[in-house]
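Removed from the display is one protein chain of the complex; every other protein chain stays in position.
Chain nomenclature is as follows: A, B and C, assigned in order of appearance, with residue numbering initiated at 1 for each chain independently.
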């Protein structure tokens, strides 16, 4: 039960489509507590990634993820560009040379990616950022794996925890990013970055749900 | 049956109050086909005139009207400032030295004032300006006087003709002043200057209606 | 009405006080009657240049007082021509012995008040000439109207004429330069929104969220036609076409191209308009020799723009390039 290079590419492409569909929704969330561009930013980046698929379709998974990261860094801008860019760059380093990923490989990739986001953005749990969705997702993934569940089940558990983390951002007062300028007024709104992060892991869970054992 | 100096002053003061009350209405008419300032302009001018009453209260009628004209010229601005200013300056010249006005004196004053407006503004009958209200008023005044009517009756006839002239501006397409820029779109609206002119002669008719014969 | 003001009737006076203190190195402000003069007025032996008009068009005209442009400006109430007494005092204050040029925008009020002022000034022995700007091609049938309005060309004429006066040319020659700029210039404007006159407290006209006015002036007058909002490429074409046809501007001409904001339109959008304008003129082999992009002759908070083209020759270009030092326009010094 492994994730092959083409599965990774399928996941990235699926996520690009999810972002395109949810562009207005992400932008609306960002209008409420930010500057109203998160959907546009992510869509610009992932459309560029999609256009680059032919260039990296025959590379190893590490190279694929690194190219995704580089592309995001140079097309997204804003806070999410360097953050998601770093996520993919670090995940790419953790999977360098691999043509397929075991559950443990995926745990290592996600760990590296999330570490990269935290290293760059210095957000703590509870600051109302994408970290609030990603850290619980990573945690749930590890727990599911150590309890002996397989890849599809673990991905599902990870996406579910990610969703909980995302929803848990609603009551929080933001302490990082633009939303923090609103102070108390940021409470009562769901963080846009946490939302796009949940979409990312949800896309992985769905995209890889029927992988052969 | 004459109009004395104090009656003239009473008329001017009454008109100033009429303008103050109708400031918003005149401005609204000017918003429809002009630049939305006719009420403000006239009110600024006649409040200044009112403040000057103590200065000219002991002068002859010619001097009173000239001071009104000078004050309007230097406080109203726009098109109506020089036009109404000239009206009063010329009417003042026509009544120089007089302490009271017969019906014929008033005819001469109005004639001089209207001539002054036409000389300065070069508007013809039907151009949708104050001239469309003033010329019929002058005409009616003359006709009423030559038919032997007294001053109050003639003033009434004059004000009535002025009102008709004012109402007759509604369907016209403006050919002078700002309203002319609207072309056909100026039709269907009453001219603000014709409206303030009607108020002027209406105020005279009312203010001087109970003069002793 | 959303405005940064105290009482509507105090706006003009307070803005004058601010200009006096913000630009004390360039201008002086006189009150009752109100006018702005350059700090070193009168300049001996130089033709004095006076303009003026209603307020609400800032930086025009007060912001164009200074070396190389106007010697004085008379501000009226918002959208209301100033009065002859202001103009007379300003004319006297800037008469350096070479006479005074009045630059008057073609509106009945401005014309009548400047006429009275010129008569009074001549009565006091000052030589006065007047040039009337009337560049607005939106006004058709000028036989049946008060004639074309003076709009965007006024700014450019004030700059170029100011440079000619700075060279100590005689009154007649200075007036002729001004007439030439006006004769060779055409403007057309459009509005996305109405403006709100402070004393009126509400928009002069209503414009639905998906409509615009084409052929507006600078006083919140509605334009000649109202239509659905279009792309800036289409809008620019609609503004430029009547300008080009009217003079007409021809292949091989050099122009000064002026994209002006009406007060509520950000610079970003004005550049987008300029981009379309440059494409259209390029396609017709008309050369943009010089340009000006910004909000210089405004209509309070109106969103929208106007485009002005002036046909240029070497002399006009060198006068345009000459130094100017005013609060609103400055280069070369």
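Here is the rule we use: a residue touches a chain if its C-beta (ideal position, glycine included) is under 8 Å from a C-beta of that chain, and two chains touch if they have at least 3 such contacts.
On a predicted model such as this, the values are computed, not experimentally measured, just so you know.
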> Where does the absent chain make contact, in terms of the chains shown?
Replying inline: A, C
> In the complete complex, which positions of subunit C touch the hidden chain?
Replying inline: 2-6, 11, 14-15, 17-19, 21-22, 55-56, 58-59, 63, 192-193, 209, 212, 229, 231-233, 235, 263-275, 278, 288, 291, 293, 295, 298, 300-301, 303-305, 330-333
> For subunit A, which residues reach the chain that was dropped from this view?
Replying inline: 27, 31, 34-37, 40-41, 44, 73-83, 120-121, 173-178, 180-183, 185
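We take it that only the chains that are shown with their structure count from here on.
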> What topology does the chain touch graph have (line, ring, star, complete, other)?
Replying inline: other
> For subunit B, which other chain has the most distant CA centre?
Replying inline: A
>> As a quick test, compute the distance in whole Å between the mean CA positions of subunit A and subunit B.
In response: 76
> Cα centroid separation between subunit A and subunit C, in whole Å?
Replying inline: 55
> If you average the CA atoms of subunit B and of subunit C, how far apart do the two points sit, in angstrom?
Replying inline: 33
